[in-house]
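Here's the structure, in structure tokens; my notes come after.
With one protein chain removed, the remaining protein chains of the complex are shown where they sit.
We call the chains A and B, going by the order they appear; numbering starts again at 1 in every chain.
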Amino acid sequence: MAEGFDIDHLARLARLSLTAEEKALYSSQLSQILGHFQALAQADLPAAVGDARVVGEAALRSDEPGPVLGAEAVTRIAPGARDGQISVPRVVDDES
Amino acid sequence: MADALHTLSAAELGRRLAAGTLTSRVLCEALVARYHTMNEKVGAFTHLDPADVLAQADASDARRRSGQGRGPLEGIPVAIKDNIAVKGQPLTCSSKMLAPLVSPYDSHVAERLRAAGAILYGRLNMDEFAMGSSTENSALRKTFNPWDLARIPGGSSGGSAAALAAGLVPLSLGSDTGGSIRQPASHCGVVGLKPTYGLISRFGLVAFASSLDQIGPMARSVEDCALLLHALASADTRDMTCFGPPDRALTPAGDAKQLRIGIPKGFLGKGVAPEVAAAVTAVGEFYRAQGCAVSEVELPSADLAVPTYYVVATAEASSNLGRYDGVRYGHRSSVAGTPVEMMTASRSEGFGPEVKRRILLGTFVLSAGYADAYYVRALRARAKIRAEYLAALAGVDVLLTPTVPTPAFKIGEKASDPLQLYLEDIFTIPANLAGLPAISVPCGKSGHLPVGFHLVGAPFSEAKLLSAGRLFEAAHGYAHQQAAL
Partner (left out) sequence: MSHVPSDWEVVIGLEVHVQLRTRAKVFASSPWGFGQEPNEQVDPVVLGLPGTLPVVNREAVEKAILFGLVVGAEVPERCAWDRKNYFYPDNPKNYQLTQKDFPVVVGGQVEIELPGASRNVMGEHKFIRIHHAHLEEDVGKLSHAGGGSLVDYNRAGVPLLEIVTEPDLRSSAEAEAFLRSLVAMLTQAGVADCDMEKGQLRCDCNVSVRRRGAEKLGTRTETKNLNSISSVRDTVIHETARQIRELEAGRSITQETRGWNAELARGYVLRDKEDAHDYRYFPDPDIPTLRISRETVARLAKQVPENLYDRQRRYVEKLGLPYTAASVLVNDRDLAEWFEAAVAAHPANPSGIANLMANDLLRDLAASAGSAGAFEEAAQSPLSLASCPIRPAQLAGLVKLTDDGVISKQQAKEVFAEMFKTGRDAAAIVDAKGLRQNSDTGELEKIVQEVIADPAVAKSIAEYRAGNEKAINALKGPIMKRTQGKANPVLIDQLLRKFLA
């Protein structure tokens, strides 16, 4: 397994829950894939890459307010909504 | 004759519609009838609303009657891959995660097609979130290669290619991140073009890998492909990575017989099936016989392409797919608990195995302590690959390779070996990494299975690619070919 590939940690970071079978299967498959990436680790590469594309201020948008969806549309496509807001389970540690 | 309409090219259909010998209504009725008899067999479409299609057709015919036809695409159906937003239509990306979603907005390309008078015709099956090369990763249904229903149509735009090869629609849109237009085009014996990165707006294309994704036209001939490309390419201020087309991208200039063809050294040895190698070698010979200069070019960093791609693409994908959490739209798990538990359950229920694999891989290559070794190095490798391609394309007009090393494999054959599948993207991936335009054009068969050749050009050289493709197509019989079903 590639050094440091901790599937439990990664699954938590990615908000995925995996069965034991999935963990075993994905670990082995990803190990193979990462093994193949050795070419990348060993290649002789140029120094840090600059951005391929730079834009000027003409690409920025003017400060004109545009159309909105409307609370009705927003709550209609939401899987859970109440009083014009989107409902979720109770947030415990609220930093906002 | 009504039962031959599905064999006609978009160009020919356009001529008949303009002449008044055909109406869009009649055309669409014929195609819808064929859909009803064929789609179960081929599985190209995940959704088609005949009432909506016929309403569009009637509106098109009315415009034409009052002298307000909008151009060569007026009244012509274009089928849309299910990761491209059309207002009021599903936007599932063939995933359970988005199965409930009906898009409340139009993509830029949908707006362009409407403005061209085209008929927005149904939703096409794909690998879930465009991750895959066989369309086997669709969570909604299977798609089969019309040339051999036991085999894959390719992916991720498998539905887009199969629909063309089965005569279900004359034009389709696909998307291409590592080969997802070109590879299924090759497997299904049709034409697929990935434009220069930034030519076609990504506004409304569900992002897989933002710096690699492009929408592209697919058709049964190079001419039809060009027709569709012209409608799609335009500036869009809603996508900061979209330039809009400089004139040279679309305006044919110069004689195709004067094109200089470069063949990358060693490419025909990389696990390429003998018939594929032979077919593509014959392509090179054809161009040489036409008067094109054919030479060998060096692309020393070719071996870096696949790992570089999979690091960059999965990294961007892991972030792009973060928004799918059951909160604002899409599938929400009924698992109770904290928001973290709800999001985790929704994502775990909504995503298939390939998507989860890539999210995990992408999360890893960006994670603390590993980003330098993987992600940052991959960006540097990408720059190197791009520089090599641009250098090669300074001396030739197009690079010629096979599109895929082997023809379409049997369904299920490679399901347990993701790495194998990744390695098959070897010819198509570099064009995405370097942001270059590339096209796949049919060049023969391996047994009964289509083989395509692959041309890559310098930025905004679509006109040259199309010109070269047209030259080959005119001399061979592969244009408009359809599987007998």
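FYI, a residue touches a chain if its C-beta (ideal position, glycine included) is under 8 Å from a C-beta of that chain, and two chains touch if they have at least 3 such contacts.
Quick caveat: nothing in here was measured; it's all calculated off a predicted structure.
Set against the missing chain, the residues B:41, B:265, B:288 or B:323 yield one that touches it, B:323. Although one chain is not shown, part of subunit A still touches it, namely residues 9, 12-13, 15, 51, 53-57, 59-71, 74-75, 82-96.
In the full complex, subunit B makes contact with the omitted chain through residues 83-85, 91, 93, 98, 101, 103-105, 107, 202-207, 209-211, 237-241, 315-316, 318-319, 322-325, 327-329, 339-340, 343, 363, 366-368, 371, 375.
As a working rule, only the chains that are shown with their structure count from here on.
Taking each chain's centre as the average of its CA atoms, subunit A and subunit B sit 24 Å apart.
For subunit A in complex with subunit B, the touching residues are 4-5, 7, 10-11, 13-18, 22, 25-26, 29-30, 32-34, 36-37, 39-41, 43, 45-49, 52-53, 55, 59, 61, 69, 73-74, 77-80, 86, 88-92.
The touching residues of subunit B, when paired with subunit A in their complex, are 100-102, 104, 198, 237, 240-241, 301, 303-304, 306-308, 310-311, 318, 325-332, 336-345, 347-348, 351, 353, 356-357, 359-361, 363-364, 367, 369-370, 373-374, 376-384, 386-387, 418-419, 422-423, 435.
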